[in-house]
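Here the complex is missing a single protein chain, while all its other protein chains stay put.
By letter and in written order, the chains are A, B and C; residue numbering begins at 1 in each of them.
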Amino acid sequence: MKKLINGAGSVVTDALRGIAAAHPGLRVDPENRIVLRASGPRPGKVALVSGGGSGHEPLHGGFVGYGMLDAACPGEVFTSPVPDQVIEASTAAHGGAGVLHVVKNYTGDVLNFRMAAELCAEEGLEVASVLVDDDVAVLDSLHTAGRRGTGATVFVEKIAGALAETGAPLAEVARVAREVNARSRSFGVALSACTAPAAGKPTFELSEAEVELGIGIHGEPGRSRSAMRGARELAGAAVEAIDEDQPVSGDVLVMLNGMGGTPLIELYVAFAEVAGHLADRGARVVRSLVGNYVTSLDMQGFSVTVCHLTDELTRLWDAPVETPALRWGR
Amino acid sequence: MKKLINGAGSVVTDALRGIAAAHPGLRVDPENRIVLRASGPRPGKVALVSGGGSGHEPLHGGFVGYGMLDAACPGEVFTSPVPDQVIEASTAAHGGAGVLHVVKNYTGDVLNFRMAAELCAEEGLEVASVLVDDDVAVLDSLHTAGRRGTGATVFVEKIAGALAETGAPLAEVARVAREVNARSRSFGVALSACTAPAAGKPTFELSEAEVELGIGIHGEPGRSRSAMRGARELAGAAVEAIDEDQPVSGDVLVMLNGMGGTPLIELYVAFAEVAGHLADRGARVVRSLVGNYVTSLDMQGFSVTVCHLTDELTRLWDAPVETPALRWGR
Amino acid sequence: MDADFFVAWIEEAARSVRDRKDELTRLDAAIGDADHGSNLDRGFTEAVKALGDRRPGTPGAVLALVGNTLIRKVGGASGPLYGTAFREAGKALGEAPEVSAGDLAGALAAGVDAVRRLGSAAEGDKTMVDALAPAAEALAEAVRAAPESPGAAVAEGRGPAGALEAAAAAALKGAQATIPMQARKGRASYLGPRSVGHQDPGAASAALIVRALCTVAAR
Partner (left out) sequence: MDADFFVAWIEEAARSVRDRKDELTRLDAAIGDADHGSNLDRGFTEAVKALGDRRPGTPGAVLALVGNTLIRKVGGASGPLYGTAFREAGKALGEAPEVSAGDLAGALAAGVDAVRRLGSAAEGDKTMVDALAPAAEALAEAVRAAPESPGAAVAEGRGPAGALEAAAAAALKGAQATIPMQARKGRASYLGPRSVGHQDPGAASAALIVRALCTVAAR
């Protein structure tokens, strides 16, 4: 697997230089590995800070900007950031109204953000955390680390970001973030594994006749392997898994997310099928995203995230946003 | 190579259903295979119509909307649309002020659009055409079909679309479209070939140690094969080829385009290098796009497009646009 | 040769293109974009359908319908080129209900000329012209050598079937002669010297189509 990089060791820093060069609306600190709004913190506004391993671009740096995140801290590829980054980002983004950490539920992210939050608190910074854990492929039981956070992260960051922009207090922003997470479910399917630059070869092997169902976003194998099928059947498997966990109904926001190596034409094919399966179950797709939003390096495949909307959530979803990866209304 | 499709025969129609489901701002006619603005033609506005083979998504359907195209007609995968589609699209998009066909310079596109234009003219529709031919990998001589149209198509459609939105007459819109093309140059590099659904296997074979330099967007091999190198060197090869053809200088708009199978983190790495090479040559990147805009199915690789800006072009680039793939200012 | 003969030709061409679809696509993958087989298969399938639906009554009308269908259904470079060739060939046949080998030779020449004009391609450019032009010449030559006397000529192998055999052989030879050429037209021209060593897919399909004519005449 060839990679368009200068070397496995510098990929995160090199990409940060590219992000800095491409987006004048961002202030990138490659040294400390944080991405901030160029406009600086807005006094009185709750600051949203997120982060996680790299390799999921545009998550999270691509969601920094008006109406969404105030700062992102990218770790090494697939490795959660260290507490220093989170503290640095929180301090730099803080506008005097507290900081919301949006944390995807992985042991590493949880521990590093927790440590950072404790140290922030010691410094007198008010921090709340919301845990994103939307992946129905993982059984949510005492026998696991709990569900993974995947696609719903985009919804949480967008919707909570919109509320923060209105000047809402930290508790309110955290409340809506948790509500989005509670109303969202995801499921992913891989047609091929991804290759981490440092590993140099795919994390698992899949034949031409197989797919992995219930994959995460770190190249880990899924819950089960199954025969390769058409887009309609694979989309059906994803919708069914989501529906079994949280029956789909009413107005929904849907993301058909590419894992990084699947071309847009195929994502549209899959989205048509997802929309069809949802309609069959009586849900109405009223808002949607189709594209690469929470990727897993060069993995081929897709994930589906369904969020059950309320009037408030729809309104906040529609509010203006201006980030590299999501932009409307300004 | 697995594909997330229902079958090679239905991929274009299936994708069009997905586009229709995802974008309420578009009106998709899957029967006639045309994509229009849902708002309908605007009286007195020049209509921009483009099209070409499918497999390059978001090109062209993803660029239909306010400030850019009025209609797109996608052909089969890598196959130019038929004249009927172009006529249908032109007629439906026509707002009484004439139609501009934006045509990428490929024999098939040229012939089919020409036939359509002739038939439109017979029906009394005023049509002008602009040919996009920005790819410096192809020698522009009598011994070729001329240069291919690639990345500059996005710039032409955006900038001419912005001018059309102001109510400018057809001749003016065509003039600025030709100017953008004349000021733009592209060069592409493939790390892997793509696989057309109907062909079922890659159009060429590349070992882990090789890259193709000067590739087009249809899976055709490039001008030459060379040893795999780092992002810095590959970006350097692209910038050098462009610079040799049209020396880079002044304020430039740059697109670092992914070919469909390369993850965003790598595109940012490459963009940092392109920006560096351009700076070394005294050019200043004042506007940019990094992402998948003119793809070649699942090909891994990138292309660089450089446009030498004028004040007028910068102003038109910055003007509001609201399409699935490009959106700002509204 | 009447309308039925021409319908039979197109049906045979469609069969042959379908049989060789993957090979045509493979040739196109090497120096183009891997769609020539599906393009022509789609086009000829639609043409056969259109002929079945509309059953035109003259050779000229058959070819006109085929040409229009190819233009309306194929796309790419080959759609307009083949489509125009059939349309112009049909025009050359006028409205006669029966045509001679000489008429056919004239029609083929008209078709080739149309491709040359539309594609600005000359022989040696590594395109379908390299198969079509020699086929048209061979046919004209054979017809000149054995003027219309069906019985005798056919017996000597120089009637329509014999003449068409010569045309088919010339087309095949022309198609194979594209292998060492460097392309100057179409997508393959982007490859420059790297286009050398591969047969042009359009020339290969042209040879199939001319061969189909001969197969039907020999029945």
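Going forward, contacts are C-beta pairs under 8 Å (C-beta built on N, C-alpha and C of every residue); 3 or more make two chains touch, one makes a residue touch a chain.
Keep in mind that what you see is a predicted model, and the values were worked out from it rather than measured.
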Review point. For the chain omitted from this view, which of the shown chains does it touch?
Key: A
Exercise for review: May I ask which residue of A:F78, A:F155, A:F187 or A:F302 touches the chain that does not appear here?
Suggested key: A:F78
Review point. Which of these, A:L4, A:L48 or A:A196, touches the one chain of the complex that we don't see?
Key: A:A196
Exercise for review: Consider the whole complex, including the chain that is not shown, and state which of A:R27, A:R223, A:R281 or A:R330 touches that chain.
Suggested key: A:R223
**Study point:** Touch criterion as defined above, residue of A:N6, A:S90, A:N112 or A:S129 at the omitted chain
**Key:** A:N112
Point to revise | Positions on chain A where the hidden chain makes contact | key: 53, 75-84, 106-108, 111-112, 115, 137-139, 142-145, 148, 196, 198-199, 203-204, 216, 218-221, 223-224
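Please note the rule applied: only the chains that are shown with their structure count from here on.
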Review point. Which chains lie in contact with each of chain B and chain C?
Key: none
Review point. Which chain is most remote from chain A in terms of Cα centres?
Key: C
Exercise for review: Work out per-chain C-alpha centres and flag the one nearest the whole-protein C-alpha centre.
Suggested key: B
Review point. Quick one: chain B and chain C, Cα centre-to-centre, how many Å?
Key: 33
Point to revise | Between chain A and chain C, centroid-to-centroid distance (C-alpha), Å | key: 55
**Study point:** Chain centre separation in whole Å, for chain B relative to chain A (CA means)
**Key:** 29
Check your understanding: Which residue numbers or ranges of chain C touch two or more of the other chains?
Key -> none
